[in-house]
Every structure is written in C-alpha cells, then in structure tokens.
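A protein chain is absent from this complex, but the other protein chains hold their places.
Chain IDs A, B and C follow the sequence of writing; residue 1 opens each chain.
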Amino acid sequence: MIKGLSKAGIGDVGEIKQYIHLASKYNFKAIDIDGHSLTEFIKTEGLINAKKFLEDHKVAIGSIGLDVEWRKSEEDFKKGLTQLLSDAKAASSLGCRSCITYIFPSTDMNAAQFMSVATRRLRLCSQILGGFGMRFGLEFVGPHHLRTSLANPFIWNLEQTLDFVDAIGEPNVGLLLDSYHCYTTEFRNEEVSKLDSNQIIHVHINDARPLPVKELLDNDRLYPGEGVIDLPSFLQALKQAGYRGPVTQEVLTPNALKEPAEVLIKKSSIAYSNLFKKAGLD
Amino acid sequence: MIKGLSKAGIGDVGEIKQYIHLASKYNFKAIDIDGHSLTEFIKTEGLINAKKFLEDHKVAIGSIGLDVEWRKSEEDFKKGLTQLLSDAKAASSLGCRSCITYIFPSTDMNAAQFMSVATRRLRLCSQILGGFGMRFGLEFVGPHHLRTSLANPFIWNLEQTLDFVDAIGEPNVGLLLDSYHCYTTEFRNEEVSKLDSNQIIHVHINDARPLPVKELLDNDRLYPGEGVIDLPSFLQALKQAGYRGPVTQEVLTPNALKEPAEVLIKKSSIAYSNLFKKAGLD
Amino acid sequence: MIKGLSKAGIGDVGEIKQYIHLASKYNFKAIDIDGHSLTEFIKTEGLINAKKFLEDHKVAIGSIGLDVEWRKSEEDFKKGLTQLLSDAKAASSLGCRSCITYIFPSTDMNAAQFMSVATRRLRLCSQILGGFGMRFGLEFVGPHHLRTSLANPFIWNLEQTLDFVDAIGEPNVGLLLDSYHCYTTEFRNEEVSKLDSNQIIHVHINDARPLPVKELLDNDRLYPGEGVIDLPSFLQALKQAGYRGPVTQEVLTPNALKEPAEVLIKKSSIAYSNLFKKAGLD
Partner (left out) sequence: MIKGLSKAGIGDVGEIKQYIHLASKYNFKAIDIDGHSLTEFIKTEGLINAKKFLEDHKVAIGSIGLDVEWRKSEEDFKKGLTQLLSDAKAASSLGCRSCITYIFPSTDMNAAQFMSVATRRLRLCSQILGGFGMRFGLEFVGPHHLRTSLANPFIWNLEQTLDFVDAIGEPNVGLLLDSYHCYTTEFRNEEVSKLDSNQIIHVHINDARPLPVKELLDNDRLYPGEGVIDLPSFLQALKQAGYRGPVTQEVLTPNALKEPAEVLIKKSSIAYSNLFKKAGLD
C-alpha cells in the first residue's frame, strides 16, 4: 500500500510543485489533487517535465476528484463532461489511474428516481474515464446527521454502494473506502478483507472522536491514531483483500487549520509511520 | 396497431387453442399469455403445428409476462432465470417479440438501494431476452393507493420509468404504456405522441370509473369505452409516435367475472371496433 | 421522411446561413454538416438566434459527421473525444439528433483485432453521444474496389453491420443506409422493409452508373434519378420499415463540381421532387 496525502488535513500547501516536494520530503508516495491543477501543471511545465518532476520526487498522483455535478440538473451534468474529459486527459497522461466522487446520503428528489438518474450519469463518467484507462471510485458517506439532512434517505453503507456499483455495471467502477465512513456505518474489517482487490479503487484514512457513533459529525475528524478507530486492523483487512493502492489521509475539520502545511505534513508522516508499523506494513 | 387480448377481462378461456380460436373469431390479432403455456403448447402440438395453428388463425403472441421474482431475495431471482430462458425460447420460437413486467409503486426496502438491485436484475433479464431477439417492456403503475401500500415510495410515472429504462441501459428495454396508469398519473397524450416508437414496447388499454383520480383503485377497471378515459386520443397519440404493435385489453376486476369468456370476448371486440373507429384506425 | 441536403453534390455553398437559406429556398428540410461549423454558428450568432434562424427557415440539422479518428492509434482516438464532446454539445443544442461515421471495408490491421478495437472505441463515442440525447449511425461501404484496397477484408454489408451494431450494444446505435452501398452489396429492398425503424439512424441517397456492380467506384456517383438504382422502391421500403427521418443527398464525384452551389441545389430539388412523387411520398 502507498502512503497518500490530500489537502484535507494539511491546508494551503501552495502550488503543486511545493505540494509534491513536501509530500516527498515526508515520505508520502502519492498525492490527491483536482484535475484542473494537473492541467495547469502540464501547461506550465510541459508534460515531459511534469512527469519528470513527479518521478524525481517519487510521488504519484493518487486520485483526482470528479468535477462533474451529477446531483442536480441535466444541464449542469452535461456542462461538467468537458471538464471531466480534460481532467482525465491530464491525469492519465501523468500516470494517475483513478477518479473519485462521494455519495451524499440523502436527497431532495424521489430517492428511487434519483438512483436511476445517478446510475446513468455516473455510468457515462465511468465510460469516459475508462476511455483514458482510469478507474472510478464511489465513496459512501456514513455520518448519521447527513442521512436526514435532505428530504429523503439515499444510500450510505458498503452493501448499498456495492449494489450501486453493480447497477452502473462498468468494469472500471468500484469503492472508495474511507475509515470514517466505515466506522460510522459500523461494519467490521472482516467484511473489508473479503472484498476482491479490484472492488477497491481508493482508500481514505482518518480518525474519529470518542463519541457515540450516531453523534459523529462528518467534518470533525481526527488525524490517524488520534481517535478511536482501529486503523491497523483496517489496513490489515485491506491487505488481506489484496489492495495495493494509495491510502490517503483525509482529515475534514470544522475550522481552517492553524498550523502551516509543512508542520501538518510532518505530523501526518509520523502518524502514518506509526500506523503502518502497527499494521505490519513496511 | 394490432388489436390484442389478455385474460384479464375475459376470465377462464380454457386451453390455449380455444383462446386463440376465440380471439381470432372476434377479430383480435394478438393474445398475451404466460410463457409456460407456450412451452406446453409446443410440447403438445410440436413447434411446426403450433406455429401453423397461430398462422391459420391469424393470431400472434403479443407478449408474455416476466415470470421472474425480481422484487425479493437474490435466491428467488436466480431461480426464476431458468424459467425466463425457457419462456423466451418458447415465445421467440412462436414469433413473440416482447416480454413485460410491472413496477410496484412502493417498496419495503430502502428505495434507492432497491432501485440499484432492480436495475441490475432487470438488466440481466433484458440481456437474456435480447439473446432471443425479444424486447422488454416496463409498466409503471399509477393508482395512488399503491404508492403508500408499502413502506417507501418507489416510482410510478412516465418520466421516472424512462429514467429507469435509461439506468438499465440495454437496447431492447422500453415502456409498457397502460391507459389506466397514464390516466392515474395525469399525463397528457401529447407526451405519448412525442415518444420514439422504439421506446414503446407494448400497450394495455382499459377504462376508469368517473371518480376523482386519487380514488381510483388498481383492480377496479372498466372495459374500453365504458369509462372516462379519452382512449381515442390515446390511440391517436400512439399512432403519432409511430407505434405499430399490439394494443391489448387488460381489465382488472375486484371479483371473478361472471359471464362466460366468449361473451366477454365478443363484448370486448365490439368495444375495440368502436374505439378504433373513433380513433381513425382501421 | 425529410428531404435532406449535404455538401457532397452541391460543393462550396458558403457560410452556414447561406447553406440554410438555399436549402430552405429549394424545399429541403434538413442539412448535414460538420459539428465544428455548428459550434462556430452558435458562437457567432448566439444559441437563441441560431435556433431561430433554423426555425424561420424550417430547416433542421439532419446529422453531423463523427470527427474522431477511430481507425488509427489510441492517441489519435483520445484526441478526438474532446472534439466529439464539443460537436455533440453544439449539435444537440440545435436539435440535431444524430451523428454518423462510415466503415472502411478493408484494414491494414488484423481484421478481428481491429473489430475489437473499433467496437470499444465506437461504443465510447455512442455513450458520449447518448449523453447528449443523440443517436449514432454506422454506414457500411459497398464498392468492391475498396474491399481489397487495404491488406485485410473488413466488413461491407448490412448483415455484418447489424452484427457490429450488436457488438457495440448501446441503445442509440444503428445503421446509416446509403442507396449506393445497398446497391453495390446487391441487397433487396425487401430486407430494408423488414428492419425496425429504430435500427435506421440516417439515410443517404444517390445514384449509380449503368456499369456492372463490381466496377462501380465509390467516388463516382450520380444524382438521384440519373442512374440505375430503383430509388422509389428504396424509399417505399424505408417507409414500410417506419423510417421517418432525413433522406440526405450525398453525391461523391471524382472531380470538383463546376456549377455553382445554387444551380446544383435547384437541380437536386427537382430530382427529389420527382423521386418523392414516384415513391408516393407527400
């Protein structure tokens, strides 16, 4: 498994070269970033230099976020496809193999109809990503308060998301597993270990406060090791499932981070080091 | 368009040859029936004789019902696939080109998850039917009382069903339009006329009591012309959409029919004759 | 059916407004054009004015050509997808419902492998077009000399193209039937009449010299009515199949046309008028 960094938890890290540089300095092997920044990176540096910069720093692009609005109007959705194509082109040319999106656990539409619409839209996104050799990871979102924040319940757990993946039915779609969402839906690592490795597209880790599960808020997470989630077992389960991809830190916080990015990256690096040691990963 | 008969509205018509005979006698050109009866028909008569019997009577098999339980357990679903294969084989060998199922408008499952599961299951049914050159029609069910008879609302109108068809995403899937369900979801014939002919797989007609739409019960329908639905306009809209397939009578009633089948077929024949005349169809 | 015009047979008709104007003046109801010109048209006039201009002239956009190189390298293919997205966006916003491409009947690749690659690539094109509500028509190319002009035979007739359509397997893919290719593959109008209307995405007409079929050259066609193809029967067969879309003139010629576009459009208009009369269409 590959130690990965996202901006959620490290704040404003500056331009992409600085981001790559710091990730590399603190022993991360992958960064998550938006596709637009990659397009800009290639535009500024040239594709060959951009690739070389990544290689020289031994940092890969772990994943990009889906920048397509698939939850609202058809008009909005179609507009995003041009962005998707451009993101996929940039990301794949830099060796990135996956794109991710999250599923909000409630909806203001009729839930069944929205599932039909979402299936069609995310299938088209999968197909376009597949055209660039990329995979697509769907992240279920567990915290209880979000299940009722819009009018109708949608989906929020592993089983439902696997059904969604099957409904989409494309070879390159699978799960983004986030330790916080796994924890807030109370499923056991045993279930993770039984997945096929190709069902897991990407992994997020972060930790939870010592509160009753139903009270945990989505944007109030802790750094790995600071909370109550048994992350070593989570990683061991992923290993048992054959997963070899990035394990990316994503720490959502209620307020802007106060410490500078480098301090937070260093802190994250130590947390990762401890965690991987406990999990028996090198 | 082809005048079609189903058993709903004529009761116990006896064995299939009698059914075909009476349909033919009273000027119907297609009958709907279950696939199992077709398998039996071929077994008893031999395929060549069975086809000849249909041809001699100028009666086609309009459609068969999907005999697969796709609303319950995975186990139940898989069991039905053998039946589907056998039904598709029999029906297609007799020239039948379509299979149909209805969508119950509420569900006891999480509605979004059930939509995912239903999408996957009905896609597989479509694919198997497609292997036999058959199409697959989904019938939305409009009456208000059924939208709340199970725990969660599912889908019940044209737009939602088109979204479902798109989610399934197979070339041979489309709509079964039933005049009663169109009426109880209050959509206008103008919308029917704008459909592509290939979106319409099959059509049911029947009539509604002069009650407020919200009070109409699913199993208390009238024969075409006896109620308040503007069926001539409905047929004209179908014609404008380019639909050329069977228009099959389906009259669901709360109690068993009292009159003999032949009397009811004759009555239906007169109703069809009047209706087609009013609609300007020959 | 809708009388349609393409530039093949009328030459340099000037900018798009002139093209629309002349089509309208001579009673054509649809024009075929490249997507890029539509994007430019919208850019110059604004979408609302562009639509109004078409409506005022009672001219629709019949079809756009696929501007994606799907026969060469993967790199070339991917580059074209951005163009496709942009073309589909422009065309669909102007009400155009279809995009077309032709299949060259021989290939320098291993034919089976090229079929696999082509299936994957054209499927992705279909999916993107489907995202914009557009259909995709595949044109088989019949002339004998092209079947051997590259190293290995590929496909060139109706049956093979229907198999290709099935291999792609998307709901919005079908045939572009061109009278010249039908003629050079010697298939009978009876076969056309048995197609489902939704299998036919677009139609080209033109005529053939009185030569043995094997000697007919692809780029040496005649205007409708000037040659030996029984075009009235072809149109009747299309009508019988339920086809209602554009019937577009496409006259490929070995040399540049000498007469001005308006003269050739007028000539085409008279040819269409005679042809539609003979075929018993409006």
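In the analysis below, a contact is a pair of C-beta atoms (placed from the backbone, for glycine too) under 8 Å apart; a residue touches a chain by one contact, two chains touch by 3 or more.
Predicted model, so just to flag it, every value in this text is computed and none were measured.
Kindly state which of the options C:Ser24, C:Thr82 or C:Thr119 is in contact with the chain not pictured.
Touching the chain that is not displayed is residue C:Thr119.
Which listed residue (B:Ser24, B:Ser86, B:Asn152 or B:Ser233) would be found touching the missing chain in the intact complex?
In the complete complex, the chain left out is touched by residue B:Ser86.
Would you mind spotting which of C:Tyr26, C:Phe53, C:Phe77 or C:Phe154 touches the chain that isn't drawn?
Of all options in C:Tyr26, C:Phe53, C:Phe77 or C:Phe154, contact with the hidden chain holds for C:Phe154.
Which residue numbers on chain C touch the omitted chain?
107, 110-117, 119-120, 123, 152-155, 159-160, 163-164, 166-167, 169
Tell me, which residues in chain B touch the chain that this view leaves out?
Where chain B meets the chain not shown: residues 78, 81-82, 85-86, 89, 123-124, 127-128, 130-132.
Tell me where the left-out chain touches chain A, residue by residue.
Residues 169-171, 173, 196-198, 242, 244 of chain A touch the chain that is not shown.
Please note the rule applied: only the chains that are shown with their structure count from here on.
Copies chain A and chain B touch; is their interface built from the same residue numbers (over half shared) or different ones?
Same-residue interface.
Where the CA atoms of chain B average out and where those of chain C average out, how many Å apart are those spots?
36
Could you list the positions in chain C whose residues touch two or more of the other chains?
Within chain C, no residue contacts more than one other chain.
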